[in-house]
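Note that this complex is displayed minus one protein chain, with the remaining chains in position.
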Amino acid sequence: MMPELGKYADTVLSAYAASLLLLAGLIAVSLWRGRKLRAEMKRIEARVSRRG
Amino acid sequence: MSALLLRDLRLALRAGGGFGLGLAFFLIVTVMVPFSVGPQSSLLESIAPGVLWLGALLACLLSLDRLLALDWEDGSLDLLATAPLPLESVVTIKALAHWITTGLPLVLAAPVLGVLLNLPGPGYGWLVISLTLGTPALSVIGTFGAALTVGLKRGGLLLSLLVLPLYVPTLIFGAEVARRGAAGMETTTPLLMLAGITAAAVALLPFASAAVLRVNLR
Partner (left out) sequence: MTMSQRMNALWEYANPKKFLATTERVLPFFWASAALCLVAGLVWGFFFTPDDYRQGSTVKIIYLHVPSALMAINAWMMMLATSLVWLVRRHHVSALAARAAAPVGATMTVIALITGAIWGQPMWGTWWEWDPRLTSFLILFLFYLGYMALWEAIDNPDTAADLTSVLCMVGSVFALLSRYAVNFWNQGLHQGASLSLDKEEHVADVFYFPLLVCIAGFVLLFIALVFYRTGTEIRARRIRALMARERVQA
């Protein structure tokens, strides 16, 4: 059930697509880096505590 | 204080000190403009004030990375930091030396280069006035940028990225004075704003510059 966007359909859809893409990219990059560093910290903490 | 100023001036004027480079850059930018936009005198006439302001601003920007870097490398900045002179005065003097060796020559060269760009008659006076009022702000803001990036290896590009947005208000009001003056319009408001920006920057920014310099020296 697409709303009737009329002659501005491209305009509205491209604005939504660009914005949502940017937001998704930002969230993805944040999560990716967060996961990576979380794992790395666990690894290093384990190594440090093993050594005492 | 005056000893420091004289030392900086002598170093800049000495061969290899970089004096005149900014001036030469200003000249070459101005000469390149007609090549890129075409030689129609009516077009050049209308863009001349803006182009001259932008050229002076870029020439100022290009000479900034030498402002503190040489003193940083040979360790004299550390000496200056421990000297009885407060660091706020040191950065003010550095900015003043930069203005005398870069800003002032640009102000004097601008009307000559204006001829090349068909600057309209009433524009010359306003161009000189606006540059005289505006370039000290460029030097002081630039000193802040130089103090921020002084310890970095490839600080030059970063310095431009940091300083250019800070130059926006000065450029807007300065070029506005020159443009309105060239068109024979009222210039009081932008002139006062420009003077205000310069006065505020000269009065306040040295504290910020000294603060970041202290951080970089610790």
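Should a chain be cited, it is by its letter among A and B, assigned in written order, with residues numbered from 1 in that chain.
As a convention for this text, a residue touches a chain if its C-beta (ideal position, glycine included) is under 8 Å from a C-beta of that chain, and two chains touch if they have at least 3 such contacts.
Everything numeric here is computed off the predicted structure, so don't read it as measured data.
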Which residue of B:43, B:100, B:116 or B:212 touches the chain not shown here: B:212
Option touching the unshown chain, where B:5, B:128, B:166 or B:195 are the choices: B:166
For subunit A, the residues touching the chain missing from this view: 1, 3-9, 11-12, 14-16, 18-19, 22-23, 25-27, 29-31, 33-34, 37-38, 40-41, 44-45, 47-48, 51
Subunit B residues touching the omitted chain (full complex): 144, 148-149, 151-152, 155, 158, 161-162, 164-166, 168-169, 172-173, 176, 180, 189-190, 193, 197, 205, 208, 211-212, 215-216, 218
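Basically, only the chains that are shown with their structure count from here on.
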Chain centre separation (subunit A, subunit B; CA means) in Å: 42
